[in-house]
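Taking it in order: structure first as structure tokens, then the write-up.
What you see is the complex with one protein chain gone and the rest in place.
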Amino acid sequence: MAEQATGHGGRLVGRGRYLYAVSRGLPSDALADVPGLGDGRLEVLEHQGLSAVVSDVDLEEYGEEGLRRNLERLDWLEEVARRHDEVVHAVAEHGPVAPLRLATICLDDVGVRRRVEQWHDALEQVLDRVEGRGEWSVKAFAARAEPQPAASDAAGEGGAAYLRRKKAETLTRAEGEEQALKVAEEVHARLSAVSVASRRLPPQDPRLTGHVGTMTLNGAYLVDTARADEFADAVRAAQADHPEAGIDAAGPWPPYSFAMLEQP
Amino acid sequence: MSSSVQQQPLGRPDTQQAGGQISLVDLLDRLLGTGVVLAGDVVISLAGVDLVQVRLHALISTVREEMTQR
Partner (left out) sequence: MTEQRRLLPQRLETDAESVERDLFKLVLTIIELVRQLMEKQALRRVDEGDLTDEQVEGLGNGLMHLEQAMDELKARYDLTTADLNIDLGPLGTLLSD
């Protein structure tokens, strides 16, 4: 992620440029009252028709070594992600935005411009794609399994009967899971139909979300602002059809899942 | 389980609910690009001092390996 300085014995010192997002035609004073990381001042670098939003950061914290330490700290991640998100939101108020990955660092403005050049065509495409659109997140879950009364052939004393009961439980659980996955597929298809683009993201760890039960759908949908109500209606219809799936939607957000380039 | 459709205006989140608009997990999944993973290990700490790390991941891997080597 960080461009490395040569020399210095591998130890990065000094300041670098944290790159938050790229937009187009962003007025240079648009972010005047928005704080960057460490309350640093946000700047807009214009290059080849694109506006790169940057601020100064300390390489002790954001250089390769610093990141290796800090990326494992939830408290650091939270603070940086929140501030980064606030900046992305602020940029989104003025036009289409392509957010950059957390901790995209360049040594200096020369480096920033080089990156913008490198990604120029992809960025233009992405900005075209997300203009006038927002991301919606929709999640669905497997319903909690009801304990099943023992089937008649699995009742009874003894080890073999015990194993038959366990087998029956396994089958019931598998059926339940299969059913839940089918519901997730169907909901995803219905919502994709009202979207410009859609993606299924990996399900989230229940310990992180605090949600009990398996997440079966972690969908991201790129929706025209003009069709947002139609999308919300589609979500409500899906909730009505599948009350057991705990379908939960949030948005519109900046188009994180559709505007971020795979950064080497 | 309550279901909801939250609509928030695109733009700067209200400072009072700063941090409340996108859940941290959702945000980190997107900003980090590869998702957030909790390691399957437990560090046991007593009186604020980390003492022992139980590598459950390795333990269970071993058991499974032995099971499939039939």
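Order of writing sets the chain letters: A and B. Residues in each chain are counted from 1.
FYI, a residue touches a chain if its C-beta (ideal position, glycine included) is under 8 Å from a C-beta of that chain, and two chains touch if they have at least 3 such contacts.
Only a predicted model underlies this, so the values are computations on that prediction, with no experimental measurement involved.
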item	value
Which residue of A:Q48, A:Q118, A:T170 or A:T225 touches the chain not shown here	A:T170
Missing-partner contacts on chain A, residue numbers	1, 71-74, 144-145, 158-163, 166-167, 170, 173, 205-207, 212, 214, 263-264
Missing-chain contacts mapped onto chain B	28, 32-48, 50, 53-54, 56-57, 59-61, 63-64, 67
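In this text, only the chains that are shown with their structure count from here on.
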item	value
Centre distance in Å when chain A and chain B are each reduced to the mean of their C-alpha atoms	14
Residues on chain A engaged by chain B in the complex (per definition of touch)	34, 77-78, 81-82, 84-86, 89-90, 92-93, 99, 101-102, 134, 137, 141, 201-202, 204-205, 207-209, 225, 228, 232, 235-236, 239, 243, 246-254, 256-257, 260, 262-263
Of chain B, residues touching chain A in the complex	1, 3-8, 10-13, 18-19, 21-33, 35-38
